[in-house]
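This is the structure I have questions about; it appears just below.
As you look at this complex, bear in mind that one protein chain is not there, while each of the others sits in place.
Chain nomenclature is as follows: A and B, assigned in order of appearance, with residue numbering initiated at 1 for each chain independently.
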Amino acid sequence: MDNFTMLAIVPLGYADKVIAAANEAGASGATIFRARGADHTHAEGFLSFKVEPEEEIVLIAATGEVINAICAKIHEKFEKDSARDGSIYILPAR
Amino acid sequence: MARQELTAEMGLSLLVVVVNRGKGSKVLNFACEKGANDASCLFGTGTVNSRMLQMLEMNDVDKEVILIVVPTARETEILNQLNMKFHFERKNHGIAFTVPLAGIMKMKRDTSVRWSHTGESQHTQGDYVALLTIVDKGKAASVVQISQTAGYFGGTIIRARGSAGKLNVVLDMIVEPEKEAVLMVVEGARANHLAALLKQQLHLDQPNRGILIQMGVSQTMGLFQTDQHEG
Partner (left out) sequence: MNLFASKLKEVLVSVLPITALALILNFTLTPMDARIVTKFLVGSLLMIIGMPVFLLGVDISITPIGEQISEVLVKSNKLWLILLGGSFFGFVVTIAEPDLHILANQLKTITSGRFDSNLMVGCVSAGVGALISLGIYRILKNIRLNRFMTVVYLIILILGFFTRPDFLGIAFDASGNTTGSVSVPFILALAMGISRMTRSNEKEENDGFGILGIASSGAIVAVMVQGLFSDTGPIAGSLPVIELTTNHVLLDFIVNCPQYARDTLIVILPILIIYLMIERIWIKMPLRKLRRLLVGSVYTYIGLVIFLTGINVGFLDASRLVGYQIAAFDKPWLLVLIGMLFGVITIPAEPSVHVLTRQIEDNTAGSIKAITVMVTLCIGVAVAVSLSMLRILIPELQLWHVLLPGMIIAIILSYTAPDIFTGIAFDSGGVAAGTMTSVFILPFAQGAAEFIPGASIILDSFGIIALIAMTPLVALQVLGLIYRMKTPPLLSEESAMNTGVVED
(Lines give C-alpha, C1' and ligand atoms only; values in the text may rest on other atoms or scores of the structure.)
Protein backbone atom coordinates (compact mmCIF):
# COMPACT_ATOMS: atom_id res chain seq x y z
CA MET A 1 0.00 0.00 0.00
CA ASP A 2 1.50 3.27 -1.08
CA ASN A 3 1.49 6.27 1.21
CA PHE A 4 1.31 9.78 -0.08
CA THR A 5 1.34 13.30 1.25
CA MET A 6 -1.07 15.71 -0.30
CA LEU A 7 -0.51 19.47 -0.32
CA ALA A 8 -3.52 21.55 -1.30
CA ILE A 9 -2.69 25.19 -1.95
CA VAL A 10 -5.74 27.41 -1.77
CA PRO A 11 -6.51 31.11 -1.27
CA LEU A 12 -6.92 32.28 2.33
CA GLY A 13 -10.16 31.10 3.85
CA TYR A 14 -10.66 28.00 1.70
CA ALA A 15 -8.68 25.57 3.81
CA ASP A 16 -11.72 24.70 5.91
CA LYS A 17 -13.67 23.75 2.78
CA VAL A 18 -10.86 21.53 1.59
CA ILE A 19 -10.72 19.81 4.95
CA ALA A 20 -14.47 19.35 5.08
CA ALA A 21 -14.32 17.67 1.68
CA ALA A 22 -11.32 15.57 2.67
CA ASN A 23 -12.99 14.37 5.85
CA GLU A 24 -16.03 13.29 3.86
CA ALA A 25 -13.74 11.30 1.62
CA GLY A 26 -12.13 9.54 4.53
CA ALA A 27 -9.12 11.61 5.55
CA SER A 28 -8.29 11.26 9.20
CA GLY A 29 -6.76 14.66 9.83
CA ALA A 30 -5.10 17.66 8.28
CA THR A 31 -2.57 20.35 9.05
CA ILE A 32 -2.96 23.89 7.80
CA PHE A 33 -0.09 26.28 7.08
CA ARG A 34 -0.30 29.98 6.32
CA ALA A 35 1.57 31.08 3.23
CA ARG A 36 1.70 33.70 0.56
CA GLY A 37 1.75 33.15 -3.16
CA ALA A 38 3.73 34.80 -5.90
CA ASP A 39 2.51 37.95 -7.61
CA HIS A 40 2.75 37.35 -11.34
CA THR A 41 1.91 40.92 -12.32
CA HIS A 42 4.68 43.19 -13.45
CA ALA A 43 4.16 46.22 -11.28
CA GLU A 44 5.32 49.54 -12.60
CA GLY A 45 5.23 53.17 -11.60
CA PHE A 46 4.10 54.81 -8.38
CA LEU A 47 2.50 52.51 -5.80
CA SER A 48 4.27 49.72 -7.61
CA PHE A 49 4.72 47.38 -4.67
CA LYS A 50 3.80 43.79 -5.30
CA VAL A 51 0.91 42.20 -3.51
CA GLU A 52 1.57 38.59 -2.72
CA PRO A 53 -1.83 37.09 -1.93
CA GLU A 54 -2.38 35.15 1.27
CA GLU A 55 -2.79 31.42 0.88
CA GLU A 56 -3.36 28.39 3.01
CA ILE A 57 -1.63 25.07 2.51
CA VAL A 58 -3.47 21.97 3.67
CA LEU A 59 -1.33 18.90 4.31
CA ILE A 60 -2.99 15.50 4.44
CA ALA A 61 -1.17 12.18 4.70
CA ALA A 62 -3.09 9.21 3.30
CA THR A 63 -2.95 6.21 1.02
CA GLY A 64 -3.20 6.54 -2.76
CA GLU A 65 -6.76 5.28 -2.77
CA VAL A 66 -7.93 7.80 -0.19
CA ILE A 67 -6.05 10.59 -1.97
CA ASN A 68 -7.92 9.81 -5.16
CA ALA A 69 -11.22 9.92 -3.31
CA ILE A 70 -10.29 13.18 -1.57
CA CYS A 71 -9.30 14.83 -4.83
CA ALA A 72 -12.53 13.80 -6.51
CA LYS A 73 -14.51 15.17 -3.58
CA ILE A 74 -12.56 18.43 -3.53
CA HIS A 75 -13.09 18.84 -7.24
CA GLU A 76 -16.80 18.24 -6.81
CA LYS A 77 -17.01 20.90 -4.10
CA PHE A 78 -14.76 23.46 -5.67
CA GLU A 79 -16.35 23.23 -9.08
CA LYS A 80 -19.56 24.72 -7.80
CA ASP A 81 -18.75 26.25 -4.43
CA SER A 82 -15.79 28.42 -4.95
CA ALA A 83 -14.77 31.14 -7.33
CA ARG A 84 -11.11 30.48 -6.88
CA ASP A 85 -8.87 27.74 -8.08
CA GLY A 86 -6.20 25.96 -6.15
CA SER A 87 -3.57 23.33 -6.79
CA ILE A 88 -3.02 19.94 -5.25
CA TYR A 89 0.42 18.34 -5.25
CA ILE A 90 0.92 14.75 -4.30
CA LEU A 91 4.26 13.69 -2.92
CA PRO A 92 5.35 10.11 -2.46
CA ALA A 93 5.95 9.40 1.21
CA ARG A 94 7.73 6.54 2.80
CA MET B 1 10.10 33.65 -20.10
CA ALA B 2 6.65 32.45 -20.99
CA ARG B 3 4.79 30.40 -18.51
CA GLN B 4 3.87 26.94 -19.59
CA GLU B 5 1.16 24.65 -18.37
CA LEU B 6 2.68 22.03 -16.19
CA THR B 7 1.36 18.57 -16.79
CA ALA B 8 2.08 15.52 -14.78
CA GLU B 9 3.10 13.68 -17.95
CA MET B 10 6.26 15.76 -18.24
CA GLY B 11 7.36 14.76 -14.76
CA LEU B 12 7.23 17.36 -12.02
CA SER B 13 9.23 18.10 -8.94
CA LEU B 14 8.61 20.22 -5.92
CA LEU B 15 11.54 22.55 -5.35
CA VAL B 16 11.84 23.49 -1.69
CA VAL B 17 14.04 26.46 -0.84
CA VAL B 18 14.88 27.56 2.71
CA VAL B 19 16.44 31.03 3.02
CA ASN B 20 16.78 33.73 5.65
CA ARG B 21 13.74 35.88 6.17
CA GLY B 22 13.63 38.79 3.78
CA LYS B 23 14.81 36.80 0.78
CA GLY B 24 11.55 34.88 0.32
CA SER B 25 9.97 37.40 -2.01
CA LYS B 26 13.13 37.46 -4.11
CA VAL B 27 12.92 33.71 -4.55
CA LEU B 28 9.23 34.01 -5.42
CA ASN B 29 10.02 36.62 -8.05
CA PHE B 30 12.78 34.42 -9.36
CA ALA B 31 10.30 31.57 -9.69
CA CYS B 32 7.93 33.84 -11.59
CA GLU B 33 10.69 34.90 -13.95
CA LYS B 34 11.51 31.28 -14.61
CA GLY B 35 7.93 30.69 -15.56
CA ALA B 36 6.69 28.82 -12.53
CA ASN B 37 2.93 28.90 -12.14
CA ASP B 38 2.81 27.70 -8.61
CA ALA B 39 4.99 29.12 -5.90
CA SER B 40 4.23 29.70 -2.24
CA CYS B 41 6.19 31.01 0.67
CA LEU B 42 5.93 30.19 4.38
CA PHE B 43 7.58 31.63 7.46
CA GLY B 44 9.68 29.47 9.69
CA THR B 45 12.37 29.59 12.34
CA GLY B 46 15.71 27.87 12.26
CA THR B 47 18.55 27.62 14.71
CA VAL B 48 22.23 28.37 14.42
CA ASN B 49 24.43 25.67 15.79
CA SER B 50 26.61 27.83 17.97
CA ARG B 51 27.19 27.20 21.63
CA MET B 52 27.98 30.83 22.36
CA LEU B 53 24.83 32.14 20.70
CA GLN B 54 22.83 29.46 22.43
CA MET B 55 24.16 30.59 25.79
CA LEU B 56 22.98 34.09 24.93
CA GLU B 57 19.65 32.74 23.64
CA MET B 58 20.40 34.39 20.31
CA ASN B 59 20.56 31.22 18.25
CA ASP B 60 17.23 31.69 16.45
CA VAL B 61 17.17 32.64 12.80
CA ASP B 62 14.06 33.74 10.96
CA LYS B 63 13.60 31.67 7.83
CA GLU B 64 11.34 31.49 4.85
CA VAL B 65 10.39 28.25 3.12
CA ILE B 66 9.46 28.50 -0.54
CA LEU B 67 7.70 25.75 -2.49
CA ILE B 68 7.96 25.87 -6.28
CA VAL B 69 6.69 23.35 -8.82
CA VAL B 70 9.21 22.76 -11.61
CA PRO B 71 9.46 20.27 -14.48
CA THR B 72 11.87 17.49 -13.50
CA ALA B 73 13.74 17.94 -16.78
CA ARG B 74 14.66 21.50 -15.87
CA GLU B 75 15.34 20.79 -12.21
CA THR B 76 19.14 20.90 -12.43
CA GLU B 77 19.13 24.00 -14.61
CA ILE B 78 16.81 25.91 -12.25
CA LEU B 79 18.76 24.81 -9.19
CA ASN B 80 21.96 26.08 -10.74
CA GLN B 81 20.43 29.41 -11.66
CA LEU B 82 19.04 29.69 -8.15
CA ASN B 83 22.47 28.96 -6.77
CA MET B 84 24.06 31.67 -8.92
CA LYS B 85 21.69 34.16 -7.34
CA PHE B 86 21.48 33.01 -3.74
CA HIS B 87 24.81 31.21 -3.25
CA PHE B 88 23.73 28.11 -1.40
CA GLU B 89 27.27 26.81 -1.66
CA ARG B 90 28.24 29.25 1.06
CA LYS B 91 27.42 28.35 4.60
CA ASN B 92 24.26 29.79 6.17
CA HIS B 93 22.98 31.04 2.83
CA GLY B 94 20.11 28.62 2.82
CA ILE B 95 19.38 25.25 1.30
CA ALA B 96 17.38 23.96 -1.64
CA PHE B 97 16.18 20.50 -2.52
CA THR B 98 13.74 18.81 -4.85
CA VAL B 99 11.17 16.13 -4.19
CA PRO B 100 9.59 14.31 -7.15
CA LEU B 101 5.85 14.86 -7.40
CA ALA B 102 3.71 11.79 -7.75
CA GLY B 103 0.72 13.68 -9.02
CA ILE B 104 -0.87 17.05 -9.52
CA MET B 105 -4.39 18.36 -9.79
CA LYS B 106 -6.09 21.68 -10.39
CA MET B 107 -9.13 21.86 -8.18
CA LYS B 108 -11.57 23.41 -10.61
CA ARG B 109 -10.40 21.79 -13.79
CA ASP B 110 -9.33 18.25 -13.11
CA THR B 111 -11.68 15.59 -11.98
CA SER B 112 -8.94 13.22 -11.00
CA VAL B 113 -5.31 13.25 -10.08
CA ARG B 114 -2.94 13.05 -12.98
CA TRP B 115 -0.43 10.56 -11.73
CA SER B 116 3.04 11.08 -12.93
CA HIS B 117 4.17 8.31 -15.28
CA THR B 118 7.79 9.25 -15.21
CA GLY B 119 7.64 9.06 -11.48
CA GLU B 120 8.81 5.46 -11.40
CA SER B 121 12.00 6.73 -9.88
CA GLN B 122 10.05 8.16 -7.01
CA HIS B 123 10.77 5.28 -4.74
CA THR B 124 14.43 5.00 -5.52
CA GLN B 125 16.41 6.06 -2.57
CA GLY B 126 18.31 9.31 -2.99
CA ASP B 127 21.21 10.51 -0.92
CA TYR B 128 18.95 12.54 1.28
CA VAL B 129 15.54 12.30 2.83
CA ALA B 130 13.26 15.13 3.89
CA LEU B 131 11.61 14.57 7.27
CA LEU B 132 8.50 16.48 8.19
CA THR B 133 7.38 16.08 11.79
CA ILE B 134 4.10 17.63 12.84
CA VAL B 135 3.53 17.93 16.58
CA ASP B 136 1.51 19.98 19.06
CA LYS B 137 2.49 23.59 19.61
CA GLY B 138 5.50 23.91 21.86
CA LYS B 139 6.95 20.49 21.06
CA ALA B 140 8.89 21.50 17.95
CA ALA B 141 11.82 22.68 20.02
CA SER B 142 12.05 19.19 21.52
CA VAL B 143 12.08 17.67 18.02
CA VAL B 144 15.01 19.86 17.06
CA GLN B 145 16.77 19.13 20.31
CA ILE B 146 16.33 15.37 20.03
CA SER B 147 17.75 15.46 16.53
CA GLN B 148 20.65 17.70 17.50
CA THR B 149 21.62 15.65 20.55
CA ALA B 150 21.62 12.58 18.34
CA GLY B 151 24.11 14.29 16.09
CA TYR B 152 21.84 15.47 13.30
CA PHE B 153 21.44 18.94 11.95
CA GLY B 154 18.56 21.04 13.26
CA GLY B 155 15.49 21.90 11.30
CA THR B 156 13.13 24.65 10.33
CA ILE B 157 10.08 25.09 12.53
CA ILE B 158 6.88 26.20 10.82
CA ARG B 159 3.73 27.27 12.62
CA ALA B 160 0.55 25.48 11.68
CA ARG B 161 -2.82 24.49 12.97
CA GLY B 162 -4.46 21.13 12.85
CA SER B 163 -7.90 19.73 12.50
CA ALA B 164 -7.58 16.19 13.63
CA GLY B 165 -8.44 13.71 16.29
CA LYS B 166 -9.88 15.00 19.51
CA LEU B 167 -12.15 17.99 19.37
CA ASN B 168 -11.01 21.07 21.20
CA VAL B 169 -13.91 22.92 22.73
CA VAL B 170 -13.44 26.38 24.22
CA LEU B 171 -16.43 28.38 25.40
CA ASP B 172 -18.81 26.18 23.41
CA MET B 173 -16.86 26.73 20.21
CA ILE B 174 -15.01 24.00 18.40
CA VAL B 175 -11.52 25.35 17.83
CA GLU B 176 -8.55 24.09 15.89
CA PRO B 177 -5.48 23.30 17.97
CA GLU B 178 -2.21 25.01 17.11
CA LYS B 179 0.56 22.81 15.75
CA GLU B 180 4.17 23.07 14.77
CA ALA B 181 5.92 21.35 11.89
CA VAL B 182 9.64 20.68 11.71
CA LEU B 183 11.29 20.26 8.33
CA MET B 184 14.61 18.46 8.36
CA VAL B 185 16.84 17.09 5.62
CA VAL B 186 18.98 14.14 6.62
CA GLU B 187 21.20 11.61 4.89
CA GLY B 188 19.13 8.78 3.47
CA ALA B 189 21.10 6.08 5.24
CA ARG B 190 20.50 7.60 8.63
CA ALA B 191 16.93 8.84 8.09
CA ASN B 192 15.29 5.71 9.39
CA HIS B 193 17.33 5.89 12.55
CA LEU B 194 16.30 9.47 13.23
CA ALA B 195 12.69 8.72 12.36
CA ALA B 196 12.66 5.80 14.75
CA LEU B 197 14.26 7.93 17.43
CA LEU B 198 11.69 10.70 17.06
CA LYS B 199 8.83 8.24 16.96
CA GLN B 200 10.02 6.65 20.15
CA GLN B 201 10.81 9.81 22.08
CA LEU B 202 7.67 11.70 21.07
CA HIS B 203 5.43 8.63 21.18
CA LEU B 204 4.24 9.31 17.66
CA ASP B 205 2.87 5.78 17.35
CA GLN B 206 0.14 6.66 19.81
CA PRO B 207 -2.89 8.47 18.37
CA ASN B 208 -2.99 12.28 18.35
CA ARG B 209 0.66 12.70 19.26
CA GLY B 210 1.70 13.92 15.83
CA ILE B 211 2.80 12.53 12.51
CA LEU B 212 6.10 11.99 10.78
CA ILE B 213 6.47 11.98 7.02
CA GLN B 214 9.55 10.90 5.08
CA MET B 215 10.06 11.95 1.50
CA GLY B 216 12.85 10.94 -0.82
CA VAL B 217 14.89 13.89 -2.06
CA SER B 218 16.35 13.79 -5.55
CA GLN B 219 18.70 16.78 -5.58
CA THR B 220 20.07 19.02 -2.88
CA MET B 221 22.06 22.19 -2.65
CA GLY B 222 23.64 23.96 0.28
CA LEU B 223 23.66 21.09 2.74
CA PHE B 224 26.63 20.95 5.04
CA GLN B 225 25.53 17.82 6.78
CA THR B 226 28.91 16.26 7.26
CA ASP B 227 30.23 19.33 9.04
CA GLN B 228 27.44 19.17 11.52
CA HIS B 229 28.08 15.75 12.97
CA GLU B 230 30.25 17.02 15.74
CA GLY B 231 27.96 19.97 16.57
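The rule is short, and it goes like this: a residue touches a chain if its C-beta (ideal position, glycine included) is under 8 Å from a C-beta of that chain, and two chains touch if they have at least 3 such contacts.
Model, not experiment: these values are computed from the prediction.
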Going by the touch rule given at the top, which residues of subunit B touch the chain that is not shown?
-> 3-5, 7, 20-22, 24-25, 37, 41-43, 48, 50, 53, 56-62, 64, 92, 106, 108-112, 114, 141, 161, 169-171, 173-176, 178
Name every residue on subunit A in touch with the hidden partner chain.
-> 11-16, 34-37, 39-41, 43, 47, 49, 51-55, 83-86
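As a working rule, only the chains that are shown with their structure count from here on.
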Between subunit A and subunit B, what is the separation of their C-alpha centroids in Å?
-> 16
Parts of subunit B lying in touch with subunit A, wherever the complex brings them together = 3, 14, 25, 28-29, 31-32, 36, 38-43, 67, 69, 99-113, 115, 119, 122-123, 129, 132, 134, 158-165, 176, 179, 181, 211, 213-216
Per the touch rule, the subunit A residues reaching subunit B in their complex are 4-5, 7-10, 19, 28-40, 50, 52, 55, 57, 59, 61, 67-68, 71-72, 74-75, 78-79, 82, 85-94
